[in-house]
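Notes to accompany the following structure.
Some chains have been omitted; the remaining ones sit where they do in the full complex.
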Amino acid sequence: MKNKELEKNTPWDDLHEECGVFGMYDFDGHDVASTIYYGLFALQHRGQESCGIAVSKTDGPKGKVTTHKDMGLVNEVFTQDILESMKGDIGVGHVRYSTAGASTRENAQPLVLNYVKGTLGLAHNGNLINANELRRELEYTGAIFQTTIDSEVIAYHIARERLNSDNVEEAVRRAAQKIQGAFALVVMSPRKLIGARDPYGFKPLCIGKRDNAYILTSESCALDTLGAEFVRDVLPGEVVTITPEKGIVSDTTMCLEKERQARCIFEYIYFARPDSQIDGIGVYDSRIKAGRFLAMDSPVEADLVVGVPESGNAAALGYAMESGIPYGTAFVKNGYVGRTFIKPKQSNRESSVKIKLNVLKEAVDGKRVIMIDDSIVRGTTSDRIVRMLRDAGATEVHVRISSPPFLWPCYFGTDIPEREQLIAYNRTIEEIRDVIGADSLGYLEIPRLEELVNGLSICKGCFTGKYPMEPPKEDIRGDFER
Amino acid sequence: MKNKELEKNTPWDDLHEECGVFGMYDFDGHDVASTIYYGLFALQHRGQESCGIAVSKTDGPKGKVTTHKDMGLVNEVFTQDILESMKGDIGVGHVRYSTAGASTRENAQPLVLNYVKGTLGLAHNGNLINANELRRELEYTGAIFQTTIDSEVIAYHIARERLNSDNVEEAVRRAAQKIQGAFALVVMSPRKLIGARDPYGFKPLCIGKRDNAYILTSESCALDTLGAEFVRDVLPGEVVTITPEKGIVSDTTMCLEKERQARCIFEYIYFARPDSQIDGIGVYDSRIKAGRFLAMDSPVEADLVVGVPESGNAAALGYAMESGIPYGTAFVKNGYVGRTFIKPKQSNRESSVKIKLNVLKEAVDGKRVIMIDDSIVRGTTSDRIVRMLRDAGATEVHVRISSPPFLWPCYFGTDIPEREQLIAYNRTIEEIRDVIGADSLGYLEIPRLEELVNGLSICKGCFTGKYPMEPPKEDIRGDFER
């Protein structure tokens, strides 16, 4: 996923910049579309642009697939009638994140296609760094592309590898070995559900079970929602194949030694839902810890600790716990901002930030406030929020950020703007503090990142410029346009 | 507003059971539709069923009015094109709450009508207790009704009183004297903006100002959103008339002595946005207080205080402050449930509560938890949430409710189910505790209610069965159907 502003810090959408994938195979033959719907609903925070479900009957002829996908939220795209018309005991689903212009219905997932062995359904979260190369290679052998999503490149490779593979899971693994970058992949073949995670483990993927049905999902919170049990995470580099005959079969050919793994730390800091567990680490816990570390490393005297909703709240609680300074609520967020909201024009008196956030004057008036947010991208929103706190009577505003400063591009799925637009680029902490008008400013320190996740190996590229694999020479973001 | 389940305690909609009204008159002649849009957006929590805006040009001919209203949220019903086509420097807007079946497009507000003196636009929040009588009286003189909303009855009375009144504001006041019950009313005549509040002050209404424009709005949070200043509350029983010639003119003929006023206490406890001020009392503050009172009156030893989101959070914070027990977050709420969400069938494995709320296991595991909610209606949701906390490892669950037990019907706009369905009906506190499976249960005590609002006179009818005016003999709820 690429080519998009990190919108989160705009006041419009506290959006997570990701996709969510979901797969389900019910060995008892029950229809899965409705459960996938609720599963996607639990993953909705990972993508609000478009969504889709594809299902198939494993006892049906020729792997016939029923698909429905469109722009919009899960509850906008699907109706009772549509869900009921989707018959099948195996299926995949997808939610896609929201971008301004490049988003089109053609790019909605899952991708469904016919190839030499029947039909495949494919849902993908992540970003390939060699997608353009692979596209060109494929085009030089006569391939055609109808979308601009990486999933189509992956699908092609699976189809080609299938010609020399004994089975579809081998083809998936061979394809996975050719593509480079971040991917959590769910593939449905006529009678198999397959999950794959890139060797670095950038993107999360886990396995669940309910009665006699298996589930693959980006986040474990979807399992709770469905009343399913958590089985385990798919390992970085692992390909799992789920069939009634053999249950879960694991192929770990691609797995790397643990130290080379490179989970995206932003899943913990911001993307994932706090009630999810990723690779054994609770997201909520890691955010509490981030707040504690900030309290240890950037202490300040104050009367109140508050979070910028929603993502700053857990770290604020951690800061309060560690510092002993009372936790409070300073903001009321209007939760009704939707995809079709009309943004105020520059000429209007209304301001975007005010429409989305309001300060609880009585909570902050006369107080020294510590305000916790998960990141600062351009700084414009932080600036306004700090001012709103002061207008409401806060005597001091101390900003603490539960991640280090953004300084480098991400090639693996997080949309970070051009360096020139990053407030931290070419500025000292003191200069940033000055821009946003805070009394003091503290960031989480880079060495703390591993501590958040109990020492798991992570990717810190956007903070350090050091990536787990060679970044592409060309700017891959937005290079390919239909 | 009537005939609807108090839905808040269903897991689907943490909905506020009200309507929101908004009016604006820009003396400089600027178009107001776009600002009304953002104002309604800030009042969206008061009604998600339908919404509408009506505007007029005060220098135009014959008070021509442009109206747009439909079922849906503000950002679903209005587009940029529609807003831009709505020309006018005076206007009214309305958001209506969501009901299951009785809701129809015909009943959307504002009501726009022609009468002897031109055109009126009318937006109303509240419930009349003599609406049926008044309807019948009007029908016996040949009136026809095209909707089932009380606003039509009010409109008729204004039109009739206008025949014997010197001006429209007098007609509004005379009409207001005939209708009984709860009303906050915004009326737009060709060249006047009028606000009226029933003598008891059940429903809130306040005045704001931005540049050379005046605003009437149900809640002050809309003024903050718009960058407008708060001027004052409309008094219970007051009729205010806003014109460029005279600014705000007040008619207090209907006002009662302060002790007879009867604000709906549930505006403070639950309906209003915490960042609003009503009659001089901050909603957030009153909720913090409710929590403190619970801590004083129903103390219990525990490790953690948590709120059921969103409405329980402020009281939970108050409880934590008062008790010294740490405040925490125990729940993650899925904010994407919308009007069109498909509820799981009984036969499904998915449960409504789980789809909406998930527990943060790591936050509550091994802990004694105090869980604060604003009310218990039927008890089914509370029961499930308590169980979820226990499943997540809470060793004790103590429930505290920031209002007294519901025991009586409300005739003034809050939808409370039949007594037989109320968990508190014919049950002791201990029996209720047993039903919901809590280790202990405490309600806010009735005498505390006035304290929440610094001694303002309030209505406690739903708790005590003693109403500020004689309740209707017949069951007025749902009696009139088209």
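First chain written, first letter: the chains are A and B, and each begins at residue 1.
Convention: a contact is a pair of C-beta atoms (placed from the backbone, for glycine too) under 8 Å apart; a residue touches a chain by one contact, two chains touch by 3 or more.
Quick caveat: nothing in here was measured; it's all calculated off a predicted structure.
*Asks:* Please give the number of copies in the complete assembly; 2 of them are in place here.
*Replies:* 4
In this text, only the chains that are shown with their structure count from here on.
*Asks:* Report, in whole Å, the distance between the mean C-alpha point of chain A and the mean C-alpha point of chain B.
*Replies:* 36
*Asks:* Show me the residue ranges of chain B that touch chain A in the complex, using the header's touch definition.
*Replies:* So the residues of chain B touching chain A come out as 34-35, 37-38, 41-42, 44-45, 73-76, 78-80, 83, 210-211, 221, 224-227, 273-275, 282, 284-285, 313-314, 317, 321, 326-329, 332, 334-338, 340-342, 344, 348-351, 354-355, 358-363.
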